[in-house]
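Scroll down for the structure; my scribbles are underneath it.
Every protein chain of the complex appears in place save one, which is left out.
And now, chain A:
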């Protein structure tokens, strides 16, 4: 979708809904939202809905950052300890790599 052809209230509507959808533990939607509406929020001349869009973009950005920290921490912990955890690690794995302990 080309945002430049969309009316401002529609932009707000989209941005709000992306933010709400991300609340359902979907951090990538927040990431998309933050990047997609970044220009609208910060780099476009001011318009009525911009303030609210800016709010959602900031919230989405912070949210996805927190998620990123959580995910990276977990992946690091898991990869370091996968072998030691033995059966537990296998049980929570979706794909077990072949040829490694």
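Assume a contact is a pair of C-beta atoms (placed from the backbone, for glycine too) under 8 Å apart; a residue touches a chain by one contact, two chains touch by 3 or more; residues count from 1.
In this text, contacts and distances are computed from a predicted model.
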item: Undisplayed chain, where the name is taken from the UniProt record, one of "U6 snRNA-associated Sm-like protein LSm6", "Nicastrin", "Proliferating cell nuclear antigen" or "Rab GDP dissociation inhibitor"; value: "Nicastrin"
item: Of A:1, A:48 or A:96, the residue in touch with the unshown chain; value: A:96
item: Positions on chain A where the hidden chain makes contact; value: 83, 86-87, 90-91, 93-96, 98-101
